[in-house]
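Pasting in a structure now, in structure tokens, and then I'll have a few things to ask.
A protein chain is absent from this complex, but the other protein chains hold their places.
What follows is chain A.
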């Protein structure tokens, strides 16, 4: 044995040294992967994989996404499965670290042999594995991020977005503010990454003349005092916050503490009222105020949404999800919009797998995604066709009311992420009975 390994190693070392004289960055593209295959599909199961932050700083907010998805898959499995098969949902923890994402994604594809990737979470993380998934021919459905890059069918033919992208959402917010508050002075508060950049592109199209201040925060620094003061000094009476929940809450607390009361307009990513209430109370308690009326603080907040929120108790989908969550959810954690987000993805996945047929292949799954109207429980149309992988294509404008269901200020509108118009779509939103996502 040893006698054969030594020359092999020597050869390898020599080859390494010789070829390392070529450029390090030259890569040659292989042909597209074969999609008429069905790894992860057995006679009685289909394996679906995902990478999520289950530990680390991003986990407390986002862990509910996979919990929600798992609850729906459990519900599907206990109700006959999909075309006679059970869903095996494998979630790997990447702790929101791209290096770990790359590792666990390879693990999912090579060791767990997943049929498809669902809802890979995060822009910095998932952007590092789209190339790999594409090379391996793994359908990469419903990415959990609003970055524009998932909607590049030419470059990533197997990657499909899910949530409304940041620019589309910002255009709708911008137009709403310009039409309904034409005299307001508007300030932006951004996360200084693609969230902020893409949102600003959209807002500027409508609010260029009304904008008086643009402030950004770094997600590693929880002091937003200077930014809020700058917005106040600029006289902004509307603040559009393209922030993650922790920073929506911090911005609200900070402005309350200096007696500054602008109208907040929140993006979907940071407008989950249940999460915000929790965060507000937590931050206030840290600062020594235990009796903060968190719900009243949120009263009047305007936000955009593309799926039913947990406060819409009359919605048939929310009712179904509440039942599912009572039965399969994580014990003492209440259901939030983040939970619904994951449940929605699992529902769309179930629907796509149903339509992929009795003998699904990766190609038939992609075909099913293209051919189906995946709007489902969402409030706006869903784009998943050959040349548009954008996911939810617009948003409603809503206002939070303490103790009540939110008020819809403006019905669903859709648009594109460039200079296109904002239009009112014609679509039908199916109820749970009309949208078969499991057997029976």
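Following the convention adopted for this analysis, a residue touches a chain if its C-beta (ideal position, glycine included) is under 8 Å from a C-beta of that chain, and two chains touch if they have at least 3 such contacts; residues count from 1.
Assume contacts and distances are computed from a predicted model.
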| item | value |
| --- | --- |
| From "Branched-chain amino acid transport system permease protein", "Ferredoxin--NAD(+) reductase", "Protocatechuate 4,5-dioxygenase subunit alpha" or "Fe-S oxidoreductase", the hidden chain's UniProt protein name | "Branched-chain amino acid transport system permease protein" |
| Among A:39, A:124 or A:153, the residue in touch with the chain that has been omitted | A:124 |
| Touching residue (missing chain; options A:74, A:103, A:282 or A:367) | A:103 |
| Chain A residues touching the omitted chain (full complex) | 5-6, 8-10, 12-13, 15-17, 19-28, 54-55, 59, 63, 67, 93, 96-99, 102-103, 106-107, 110-111, 123-124, 127-128, 131, 192-194, 218-220, 330-331 |
